[in-house]
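Note that one protein chain of the assembly has been removed; the remaining protein chains are unaltered in position.
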Amino acid sequence: MNINDILSVENLTMRFGGIVAVNDLSFTAERGKITALIGPNGAGKTTVFNCITGFYKPTSGTIKLRHSDGEWRLERLNDFRISKIAKVARTFQNIRLFPGMTALENLMVAQHNTLMRASGFTLLGLFGVPSYRAAEKAAIDLARYWLDQIGLLERADDAAGNLPYGDQRRLEIARAMCTEPALLCLDEPAAGLNARESAALNELLLKIRAEHGTSILLIEHDMSVVMQISDHINVLDYGVKIADGTPQQIRDNPKVIAAYLGADEEEAIAVMEGET
Amino acid sequence: MDYFAQQLINGLVLGSIYGLIAIGYTMVYGIVGMINFAHGDIFMIGGFIALITFLILVSIGLTAVPVILLLVLLVSMAITSLYGWTIERIAYRPLRHSFRLAPMLSAIGMSFVLTNFSQVAQGARVKPVPPIITGGYTLHEGADGFAVRLSNIQIIVVITTIVLLALFTWLVARTRLGRDMRACEQDQTMASLLGVDVDRTISMTFVIGAALAAVAGMMYLLYYGLVDFFMGFVAGIKAFTAAVLGGIGSLPGAMLGGLLIGLIETLWAAYFSTEYKDVAAFSILIVVLIFLPTGLLGRPEVEKV
Partner (left out) sequence: MAANASQAKTARGPDAAFILKKAVISALVALVLFSLMIGIRTEAGSDGQLTWWTRFGDLAAMVAVVFGGSIVMELLRHWWGPVDTVRVVPPSAQKVFSFAGRALVPALLIFTFLVPVIFYDERYILDLGILVLTYVMLGWGLNVVVGLAGLLDLGYVAFYAVGAYSYALLATNFGLSFWICLPLAGILAAFFGVLLGFPVLRLRGDYLAIVTLAFGEIIRLVIINWQTLTGGPNGISGIPRPTMFGIPLTPGDGGLADRLGIEFSPTHRIVFLFYLILALALLTNWVTIRLRRLPIGRAWEALREDEVACRALGINTTTTKLTAFATGAMFGGFAGAFFATRQGFISPESFTFHESALVLAIVVLGGMGSQLGVALAALAMIGGFELFRGLEQFRMLVFGGAMVLLMIWRPRGLIGHRAPTVFLERNTVISSDLVKEGHG
C-alpha cells in the first residue's frame, strides 16, 4: 500500500454460489483524488462497493484503509463500524433515502453518532442540557451547509420522497457527506440525471474534493462525468480488472473499448468521448 | 425404547395434523405475503362442521363407517373452503395493495369473528363425540408389559395426510392452477400481464388451504374425540410456528415443521412436563430462527443493496 493511498483492495474475490462476481481484483485509491470504477452492467462494481462498505463479506482478499485517524482492515469490520470508525460513506445505486423524513431530517440522521455522544446517549438529551442543544444546533448548521451546497436549502422541510429524482441523488450525497467521511463511495451518482444536472454533479464532486479533501471512489456509466473529473480509472469486466490508468489512457485503450461495446468500435469510441 | 417408539408415533400423528394446517399458512403467505391469522379458526370451523355432519349422518341411520367418514370429509371440506373463500373476499381482497399491517389486523379481527361466531352459534362447552374408529395393532410387546400400539385412527390420519400431500404436490407441480399459483408467487403483476387471473388464483389458494385445514379439523375430531370453539387459536399458532420453522413459503417445509413441532411437543410432554410442552415448542422456534433466520427449508435471503 502506497503512502499516498487511502484505500487498497488486494486480491478481492466475491462468489455467490456459482457466480464469481468479483475475481481476484486489486486496485488502489489515492488520498484526496477521485478514483473511478467503470465497466459494463453486471461487471461487479456494486459488489466491490458492498465489500468495501461491509454489506458483503468477501470470499477472500483484503481491503485496507488508511487515513489520519488510523488504519483498518475493512473486511474485518462490522457494517456500521465502517462508517462510524473508519469513516467510509456511500450512496446506493437505487437511491436509499428515508423517504418519509424531510431532507433536513435525513441529514440529521447522518450525524447520529456525533449527536448520540452529545446527548449523553439520550439521558442528558432527554432533559435538554445546553451542551446537547449546542451540538444539535451545530448539526443543523452542518446540514444547512450541505443543503446549500446541493442547492436544496429551499426544500429542507420537504419529505425526501417528494423531491425530484435528481435532487434525491444529490441529497443522498449530502447525507453521506454529513457523516464527515474520509472516503466517499458513490454508486452511479449520475444515473438518471439530465445533462444540466450531471454538470452540476461534476461541480459538486470537484468541490468536495477541493474543499474537504475527501477522497472519492466513483462508479459511473456516464462518461461525461467519469472522463472529466476522475484522476484515475479502473475498468472492470466480468469481475476482473482489464485496465487502469488516467482518463486519457483509458480512452485510448482498445481492450476497454471492446469490453464496453463488443465489436462496434466506432460507437464505443463515441461513448468514451462522452458524446452521447 | 418402546416408550420412545410409542411417543414417536403419537408425535408424528399430531405433527401430521399441524402440517396440514401449516400448508394453508405457507401457501397464503407465499402468494399474498400475509399471515392469515384466521386460518387456525378455519381449522376449528372444519372440526365443527365435521362434527355436525357426523351427528346428522348417524341420526339418519347411516351405519357404514367408511361411507360416513367419506361424506363427513367431503361436506366438511366443501363448506370450510367456502369459509376460506368468503374471508378472502371480505377481509383481505380490499386490502391487497394496502399498507402491510392492515391485512394482518384485518386477519386478526377475522379470527376473533370466527372464534366468537362459533361460540355464539354452538355454545362455549366442549363437544365430545364417542370414538368412531376403534381398534388398532400392537406392534411390539415389551417385557415390562408396555406395548407399542398403532391405532387405526392413527393409521387413517397418517394415510390421509400422505395422500393429500401427494395430491397437493401434484396439483402445484402439474396443473394449470398450480402453475398460476407459482407464477403469482413470483410476481403478481407479471403473472397478470401474462394472462393469469390473479384474483381467481388467490381465491383458489384460500380455498385449498381451507380444505386442508378442514381435513385437519376432522382428523383432530376423530383423534381426540372433541372440538371446542377455542381450539383454533392454539392449533393455529402451533401450525404457524411449524410453517415458520420449516421456512415460510416452502410446502415441504410446512410439513417438516409440522412433524417437528408435533414431535417436540409429544416428546417433551412424555419425558419432561406436560405443562411446558408448548413453551418447549415456542422456544425451539426461537432458537432455530436465531441460527436459521429463514427457517429450515426457507430460501436464505441475501439482501441486494
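Which chain is which? They are A and B, in the order written, and residues in each are numbered from 1.
The rule is simple: a contact is a pair of C-beta atoms (placed from the backbone, for glycine too) under 8 Å apart; a residue touches a chain by one contact, two chains touch by 3 or more.
Note that the coordinates shown come from a computational prediction; the quantities given were computed from them, not determined experimentally.
Student: Considering all chains of the complex, which shown ones does the missing chain contact?
Tutor: Computed over the complete complex, the missing chain touches A, B.
Student: Going by the contact rule already stated, which one of A:39, A:125, A:166 or A:189 would touch the omitted chain in the full complex?
Tutor: A:125
Student: Just name the one of B:23, B:49 or B:264 that touches the chain not displayed here.
Tutor: Of the listed residues, the one touching the omitted chain is B:49.
Student: Identify the residue among A:115, A:242 or A:258 that touches the chain left out of the display.
Tutor: A:115
Student: Which of B:1, B:121, B:143 or B:193 touches the chain that is not shown?
Tutor: B:121
Student: Who touches the missing chain here, A:60, A:131, A:162 or A:248?
Tutor: From the options A:60, A:131, A:162 or A:248, the contact with the absent chain belongs to A:162.
Student: Footprint of the hidden chain on subunit B, which residues?
Tutor: Residues 29, 35, 45, 48-49, 51-53, 55-56, 59, 75, 79, 82-83, 86, 90-91, 94-95, 98-106, 108-123, 125-130, 233, 237, 240-241, 244, 248, 273, 275-276, 278-279, 282-283, 285-287, 289-290, 293-295, 303, 305 of subunit B touch the chain that is not shown.
Student: Taking the full complex into account, what residues of subunit A touch the chain not shown?
Tutor: Given the touch definition above, subunit A has residues 53-55, 79-84, 89-90, 92, 96-102, 104-105, 108-113, 115-116, 119, 122, 125-126, 128, 140, 144, 153, 156-159, 161-162, 175-176, 179 touching the missing chain.
Simple rule for what comes next: only the chains that are shown with their structure count from here on.
Student: Which whole number of Å gives the spacing of the CA centres of subunit A and subunit B?
Tutor: For subunit A versus subunit B, the centre distance works out to 50 Å.
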